[in-house]
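Complex shown without one protein chain; remaining protein chains in place.
Note that the chains take the letters A, B and C in the order they are written out, and that residue 1 is the start of every chain.
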């Protein structure tokens, strides 16, 4: 962690600052996306940047996701460092050919002739964010995590968001930078001085000896809430935020599980085939002999996201669910 | 299993027969795809169908994958039962918006006002299939398996291929029917009479008491080869082919693992975030107390698929790798 | 060609246009009251397009709609009560509360649904038209989409596929001058959409979308052609979005003046009002139609409010069809 002077800013402001610094520091960096210019983006993440850097470096684009992704790559191949915003990650499905088939592969399949320093920034996730429904609230990180050649980042705090985005833009590989839209307003301490949070390094957000909880994004906060609650009940929960979903910081996770002998995995995305399965599988592969109990997974339901609050409330795990799962797990006699 | 008269036909012929029967049985069924008409498709799967059923029911299309997927859905909403061929599954990345955002969700998000009886058939996989390289040999089932609302099928024999495709076309849900392109020439016994293999039912391809191996597609054959080899060494391997990757027949898998106490999972796709992780996680969730050893996962390497044989040979697990992993696992003292 | 729309039909249109506007206003009030949290994209100012197009359709004809789709559904004859209930996420809504504003669908009256992924409904419309053609039915399909959607590749793919297959689909571009904050000249390099569309070998028109007569006339011609087997065609309707992109959107990209001028000079309802007066319809008749529309919307609001929330336990039902 950088020392230096800290202020409280929001997750959104932290991302905005990272973009502003990157634009100021490196003339090769530019932003592109729909309505990111004068309008400042659908969520306001790029607000003020068009005024500061102009329309060449903060480029408004037509609604053409696949071509935008291809164009970002092309610009990168000429030495630029594009940062593409896709308004909601749900719409990145239009661009996966370029992202999976080209961004992820060009360096390898061209035998190292090039690098692909492109960043896709996009908000994902739901959780009562405006009851947005099936096309505006998905958590799709698992798709990106499966593709060799991509890196995937998913910060849970303003500090991590700013530092990871700076690192992502400086990275020579394609990085998928996921923002949780329900966290844009969350506040946290962020240094005034520039800093980077290295990709591929998890953060132990809370230390504890009884059980390891792994959770990213908004779920990490639910896990922390559960941990705070359980502390009063005498259960010491260690909460690990992987921060980078790919490459995964296995060592931090394994060290924790070998200490606590119990793991709870939490993800917002639909259960089947999500990142928690990969976390669990790796723990089984590497820490089986240390496990005192089954690994527990909490996840979004395997359903499209419904609109009505009453239904939406059933889709995602919340801190009481996490607390309850931990209680049961800790009580388990092996 | 249907009794009746059997003949040996190829996996490709089995798929062709399923399509031919479906076209003959149900006027609502039609095929669409690039060069599937007179040309018979890039792999020849639809050969003869254009002659038999004409260009309205075996429709050649322009190269427009996303729109083809959307159009298939639209036709389904008017009561048709389209079967879309995408020439290589790698190109389905262009169509994922329609498949994930629309096919998978319309029924649910429209509150049951409609069904989406669409089938996507597409070859995937590599394994020395013509050294096709990074854009023609991927195994992408994990992407589809993650999305609620889709069913995903991946047969490993001509018998299963025909019966599952018939069931897929008859199903009122969107079904992703994956064909392994390296298996098109594989022969197997198939009844002459029409039959269906129900979706969601795994098949124990070989029974055994010492270890459970779960593998689909081409990997299932490698697992069977390994099992045959190990039988001579006195190791009884049970090989389960899930056949349907979503919904997964957990019961068959759990029953086997509870019997053998050991599980080996094999997938061709890149290791990270593949279906094997989901299988493993579910086994841990449901069968932890029965496990006598860590679950072992064999998978494709986390690399884009290289062109040169010497490199490609390193990417995927083969039967000797599977045999060796089983030997080690069985030898493990807990 | 100008067809002579009967005064009676124009009166019906007048009421429908008021229904749309009142519905949107009610939606806005719900938004203001914090009763609807999802984004609501109102079609105020664009009522003549939905109405003129849908009046040229038969009940069995189909449409695909967009994130700005309330008007399309109302004009196509959907039940106001169930639309409003859906907006509130109630069990009595068309989608049983699962869709909300951006995913409305009314299969009972031929709406295959709103597709809020920009342009995603367009290929679905083409496929529906193919399905219709294969079944030798004389139905047609309308794909509604915006000026911003023109930039999506699927527009090109869809028009191409429809033109090759001579599918009975009418592509209706509602050019309301904005895609969020982006003006058409920054969305699309094509200046003349008619030239562009006709290059696919299909007829195309660019029309005044604030004149419901003009919209109806052109649509009727297009529909007749498509129904008779003449294949697809393209209509650009020039209109204007009076509200923000969604309720509560800041609108830094335009001046209040610009909007005021549009509202004053090009309000499609006011225009139709004047036209009906000129046809000799009594002001009281028009007031009565307006009043009827308001009452229908008020009744819909009451229906929606009275409806139950969806049972939480049903949240996982019907992901799959049995």
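Everything that follows uses one rule, which is that a contact is a pair of C-beta atoms (placed from the backbone, for glycine too) under 8 Å apart; a residue touches a chain by one contact, two chains touch by 3 or more.
Note that the structure is predicted; figures quoted are calculated from it, not measured.
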Going by the touch rule at the top, give the shown chains the omitted chain contacts.
A, B, C
Tell me which residue among A:52, A:114 or A:207 touches the hidden chain in the full complex.
A:114
Can you tell me which of A:101, A:124, A:139 or A:156 touches the chain that was removed from the display?
A:101
If I consider the whole complex, including the chain that's not displayed, which of B:66, B:124 or B:244 touches that chain?
B:66
Which listed residue, A:172, A:209 or A:289, touches the chain dropped from view?
A:172
Chain A residues touching the omitted chain (full complex)
30, 56-57, 59, 61-62, 64, 66-80, 82, 97-98, 101-102, 106-115, 148-149, 151, 172-173
Please output the residues of chain B touching the missing chain, sorted low to high.
34-35, 37-40, 42, 60, 62-64, 66-67, 90-91, 94, 128, 130-136, 301-304, 306-315
Against the hidden chain, chain C presents residues 151-157, 159-160, 163-164, 186, 188-192, 195-196, 199-202
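What we mean here is this: only the chains that are shown with their structure count from here on.
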Centre to centre, using CA atoms, which chain is the farthest one from chain B?
C
Can you give the whole-Å distance between the Cα centres of chain A and chain B?
30
Would you mind pulling out the distance in Å between where the CA atoms of chain B average out and where those of chain C do?
41
In chain C, residues with contacts to at least two other chains:
95, 97-99, 103, 117, 153, 319
Quick check on chain B: which residues sit in contact with 2+ other chains?
66, 97, 101, 108-109, 148-149
